[in-house]
Structure formats: C-alpha cells, structure tokens
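A single protein chain has been removed from this complex, and every other one stays in its place.
The block that comes next holds chain A.
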Amino acid sequence: MGSSCPEVSQPRPRTACRTGPRRPCRISGGIAAAGRPGARGETPGPSGGSVAVSPESPMDSRMDPAVSAVRLTVREAVHTLSSSEDGDRILSTLGSLKRYLGGAENPALPGEQEEFARMHFSALLRCLVGRLSPAWLELLPGGQLEAPWASFFLEGPADQAFLVLMESIEGMAGPSFRLMKMVQLLAQFLGAGRVAAVMESQCWQLAEPAFPLLQETLLAKLVGLPDHLGNRLQRENLAAFLPQNYFPLLGEELLRVLQAVVDSLRDGWDCSISFLSQVLGKACVHGRQKEILGVLVPQLMALTQGNCLWQRVCWRLVECVPDRAMEALLTGLVEAASGPEVLSRLLGNLVMKSKKARFVMTRKILFLQYRYSTPMLQSLLGYLAMDSQRRPLLVQALKELLETWGSSSAIRHAPLPQQRYVSKAVLICLANLREAELRDSRDELLASLMAGVKSRLDSSLPAVRRLGMIVAEVASARIHPEGPPLRFQYEDDELSRELLALVAAQPVADSPSEASPAVAPVAAEAPDRGSTEGGGVPAQAEGAGSDLDSDDDLVPYDMSGDQELKSSKAPAYLRDCVEALTSSEDWERWEAALQAVEGLIVRSPAATREVSVELAKVLLHLEEKTSVVGFEVLRQRALVAVVVTDPAPVAEYLTSQFYAINFSLRQRMDILDVLTLAAQELSRPGRLPKAAQVGSPSPASPSSSTEAPAWRVVVEERIRNKTRRFSQGSARRGPDAGPNEFSLVAGWFFFPLIQHFDRPLVTFDLLGEDQLVLGRLAHTLGAMMYLAVNTTVAVPMGKALLEFVWTLRFHGDAYVRQGLLSAVSAVLLSVPTARLLTDLPDELLEAGPWLADVAEQDSDEDCRVLAVKALLLLEKLKDTLLPLTPP
C-alpha cells in the first residue's frame, strides 16, 4: 500500500526542495517512503521505533491469526489486572504485556505490536488508571508495581497515552490520591519529552486516512493543557503546567520535532507538518505568542541562516497554519523577528500564497490596528520590500496608506495615535520604495497626498496639522523630487525628529553608490563654506588692522541691533496715537505709535476712557502695513489694555463685532483672545492696588485710605499688648484679598458672545465650516466662566453655558468638544455647590451620562481625559451632597 501512495512515490533530487511541495500539508523527501521511518536516533525511548501508525500498516489483516492471538492475550491480561489482588500475578501480567511495546528481552512480532498499539493500548491504559489506588500499589512492597505501571504511559504510543492521561485527569472528581498520581505522571510525561513524540506521531500519517477527530482532540488537549490542569487542580497546580512554563516547553518540543522532520527529509522520508502548524497556530490564538515564539524564533533564525531545507520547513510550517490562526501567528512573528531579513527568511513569500496572510500583513496590521511599535512596522514593510514579487504589495500599501492618511473622515474620527501610526507607516513605505516605483504611480500618490494635506491643515487640532506638515514635506520630496520643495514652518520636536529619522535612517537601497557621493560632498562642503564665510571676514578685517598694529585684538560685537531710532516720532498723547494709527502715511510714525499705544493706555486711564471704543475699533481693524516686529503681540496687548481700562463699553463693542459681517476669522479669534486675556487680567487678585498706583494720581484718595490702616494699627497694637502668645513666630499674612473686578463686567463679556452662535451669516457660519472659531469660542466661554468664580453672575452664566454645551455636545470636531468639556469643568468649579444643586440640577443630570459616554468612547484622547476630569468634579459634587441628604 505504501508504495502505491501517490504523494510519496516520486523519487526526486535534493534540489527539488526549492520548488516547494505540491500539496499544502506535505513535504516530500528525496526517496519514496517504502519502509517505516523508525529507529531514528534522536527519538528517545523504546517506543521511538514503534510509531503508532506506519505507512504500511495493514488495513486488510484483521483476520490474521496474529491479530486474534493478541486480542486473546490482552483480554486475558485485562481481566487479570482488573480483578486480581495478587501482586506477583499482576506484575507478571504487566511484564508479559510489555512485550508488545517492544524493547524487552523477547519482543513480540512487529505485526502483533502494531495490532496491540492500534486496538488495545488505550483500553489497557484505561484499565490501569482504573485500578490505581493506594491499596493496589501496596500489593507488592517497595512500590514494585508503580514503575511498570508508569512505564506503559511513558513508553507506549505517546498520543494514546497522552489522551488517556488527560482524559483521566479531567474525569476524576475532586482531589484524590489517584488524581495526584496521574498529575505527577503527566508532569513526568512532559519532562521526558514525550510531547515531541505526540506531535511527531502526527507527522508520519501520510498514507493513513486522517483521523480528524483524533487530531482535533490531540490539538485541543496539547494547547489547552495549562487551562485544563489549572481548572482541575486550582491551587494545587504544578509549576510545569503554568502557561509561562508550558508554552516555552511546547516551543522547544516543536523545535525538536522540526529537527526530526528536517533530518528525515534529508534522509529522503516524506512527512507532514500540518499538525505542527496547527499546534503553533492554536497556541498563538490562545495569546501565547510571546512564550512560544520567544523560544522558536531565535532558534529558527539561527537554523534558517543559509540552510534552505530549514527555510523550506519553516515556510511550510507558517503556510499550513489555519487561516483563523494566521493573524495571531503573524503579529507574533513580526513582533519577535528582529528585522526584515529575519522575517523574510522565516516567512518566504507567504503573502503571495496565502490570502489571509496578505490581508493580515497589508491591511490589518497597517489599517485596522495601531498598537504595534515602530520597529515592528519597519520590519513588516521592510519584509514587503525585500522581494521583487512582494514590492507591488508595498506600492499598493503606500497608496492605500496615503489615501487613509488623507481622508478627511479618517482625520476626524481616527484617534491621534492611529494617525501617527499611519503617518509612520507612510514614511517607512516611502523610505523603502525606489524612485522609479514612485514615479509610476506619482499622480495617484500626489493626488491623495495633496488632498490629505488640505484636510489636515484644515483641522483645528495642532497635532493633526503638524503631522500633515511633516509627512507632506517628506512625501512630496520623495514622490516629486524635481518639483519645488514643500516647506512648512513647524517647530522641531520629538515627534518630528522621530518621523524624520524614519526616512533618514533607511537610505534607499537601490543605488547606494550613487546616492552617497551625491550627498556626501554637499554635507562636507557646507560646513566648510560656513566656516570660511564666518571666519574669513573677521580674519581679513584683522589683517587690515594688523598692518597698523599687531597687538590689535578688539573684536567687534554684534551690532545688528543698531537701527534707526523712531522714538522721536512716537506720539505722546493717546489722541495723537489714534490719529497716527488711522491716518498717518508716515510709516515710521505709524510704527512708533503702535509701539507706544499700550504704554499710553496704561499711563492715562482717564484719557483712554474718553476714546476707548474708538481706540478699540482702530486697533481691531489695524492691518499689518509694515513688517513691524511683533505686530500681533503689540496689537493684542494694546487691545487688552483698552478692555481692562474701560471694560464694559469696549467689551460690548468687541462682542458685537464678533458676530458682525465683515471680519476675517483671524480677527474674530483675536477678539476672543483679547476678551479672555482681559478677563484674566481683571480677575487677577492684587491687581487693584497696582492699578491705583499707576493709574490715578488723584490726591483725594489717600486721606481716606490712610485713615483705615491707622485705626487698625491702633487696634492691633492694643490686641497685641493684651494677648499673651505661647508660640513665637511671625503672624503670617495671606495675600491681600480684593474684589474680583471681573464680576462687575462679566456679563458684558459673556452673554453677547453666547447669544448668537447659532445664527449663520453670509461670511461666518459657526456651526458650519468655521468650527475652529467655534472651538475657540467654547474655550473662551469656559475660561470666562472659570474667571467669574465667586461672582454673583456665575450662576446664570453657568446655566447658559451648560445649555450651550448641551446643544453642541455631539459636534464632530475634537477641538470643539475639548472646549465644551473644559467649559463643563469650569461651570462645576465656578458655580457654588449649593447653587449648582438648586439651580442647575437637570443640566447636571443630563451632563453626567454624556460625560461618561465621552470618557469611554471618544476617539480623541484629550477629550477623554477632559471628560474624566469633569466626571471627577461631578462625583466630588455628589460627595458633598451626600452628607446633606437626610437618611
């Protein structure tokens, strides 16, 4: 029968190993498997030769006299074992049965051995398990029975022994002597390397009609062993059965079987490793990649180095893994492999053969998950780049990655870490691809890149914009090197350095000899030129000087700050200043006025109040006509100073202008910033005395203000005289208390802003595309709420703000949501607890579930954090409430 087996009959030269096996689960060796692949040296124990089912096992020999003889003997022996109480007799019976396991002095005929192993071994083992008890073992003194009893499990066909062992352990109820004995026996079984025998037995069943059920059971038991044992033994579990010990052992055993497989292939025997693949896959599915691959990968890495037979076995091993386990295995492998070369050696062209593997490698890891580290991404994409067959996949991946990177929906809904992950993947792809490959699909790539840049720069989150800038710079330089380079202004930080390093670290491998000289001279020249430019000129000047005097070493300082002074043109009065800013054609005067205006406002509050609204209008409409250094800051500070000096009218004007028609977004955001800063300045404690000092030199006030301290001093002096103090130490004075100046005008700041947000204008639609301003508005309102702490107006403000938040709570833009969440926190912080409970209970009740929802599900991390903070404040509120409630 064996010789007629079609899979194994082809004699093939050794080099055939390159072409790969024909059937998915089979590796053919060089020579037809005519005989039993027994008696291999490395398989331990006497059962090494007695493989459970051999290719030529006779299926048609049931009527053989040897068969019936075996059956008879076994039946008799089982009878004796199960009924006899005579120790000697039992021992001799065991001895007689041992013949069938081979290895004894006078082994049974091979045919008989096979028959025994196939038909009777399991029954015998079950009988042996059934008999096990302290009394039975005591039948002969000194534990003479135990060793022969155990040897059946340890030396007989491993798969059956293993199954019986597991079955009996699971079947036993409660802790008992028998259970402990069986568990110890199982530990012995594992320790003796019998797991390898179990797995190996499944590798030689080429010609057998497969026993899917048996394999399935074996697989489940093998991989599930730690779970089964853990469930059964609870706290009495042995260390060997803990997953962190068992799976490395399984890995080592797997490796030994693989070694055996390789050896047999070298000797020309065929074998199948699909069972091994299944074991590996299942272990990975169980989440034990780290343990099992941690043992396997380093060894395989070493073994596959320059050994194509091992490589083939390894490829096969991965290929035969069932689809459902493919993902677990591949992610584990990518994680464990130390680089693209190793991965390529271990996997071969797996992605081209297995659809599932391709899906995992090119879609799942790249698009659906983002927890993997950058080195993993690098080895994965590097693996795709290492073979010409796989490179189209890389190009495809880049296209899809860029598309995702640029999709506005993804930008809005994907969490920031994932966006960062995709960006990294894009950059690694770019680093791995050659220029020619990029050129072929340049249009497509550029289209998605540009779309992406646009939607990223539209985003209101700085991190998203920054990702857009970095990737766009690098990608455009790679995709379209001839074109004008794209340059954005972003500050160097950790992220940008990391991303740029991804591209720089891997020089494109296609033409290193060409690229490096082109780069090197430029790099070498640049500092040269710099130094000659920097150092040469002073040297010359030095030389000219030294004509006259050799000891001349006076080196000039930097004199670039020596510019023409414009202070002479600065107006000295605010009205002049306004006039200069509005109508001056003399730009020096204009600049001087701009620089002087803040100081003038602070110095003369009374004069400012006369022209405050006019001044605010002028400043708000001011355009940067000349490139004054710090124009924005000067203008902003001047506006803040105006608002602080004359809060109500100016705030009224500014808030009305916020919703006026003809303003740019920049101006509207400036209004918000100015209002926030002014509110902060107004509410700053300790501001008043200073303001009085600077502002009003009115002589009337001191008379009244000095009197109060005078009597206070007298009173305190009296108290001090009549009080005896036991502790020494200076009486500490807290910071001076003062009224929150913002409280008087908070309404002017707050309510006009919150009123009109839902009424779109032609040029300004807060609920539409001007979401950046809406986010800023939410933040501003939150800040004002927070600054209005301890004021009476805080309660209506809080109520209005919570309503505002409620209408916008499902806004799509993360920046807006962040503003809303911080506004909720501000309400909780600023409104007194008692008023919160009496005036805003419904709003708070509604906000709770929403916050919880955001804290759990929002895609933006900052939103989640803010929501958790708001929730904590809400919880604290409840805590203060609890003691108040009557029991």
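By definition in this document, a residue touches a chain if its C-beta (ideal position, glycine included) is under 8 Å from a C-beta of that chain, and two chains touch if they have at least 3 such contacts; residues count from 1.
Just so it is clear, contacts and distances are computed from a predicted model.
Of "Phosphoglycerate mutase", "3-dehydrosphinganine reductase", "G protein subunit beta 1 like" or "Mitochondrial inner membrane protease ATP23", only "G protein subunit beta 1 like" is the UniProt protein name of the chain excluded from the display.
In the complete assembly, the contact with the undisplayed chain comes from A:P556, out of A:G174, A:P212, A:P485 or A:P556. Although one chain is not displayed, its contacts with chain A can still be listed: residues 530-531, 533-535, 538, 541-542, 545, 548-549, 551-552, 554-559, 561-565, 567.
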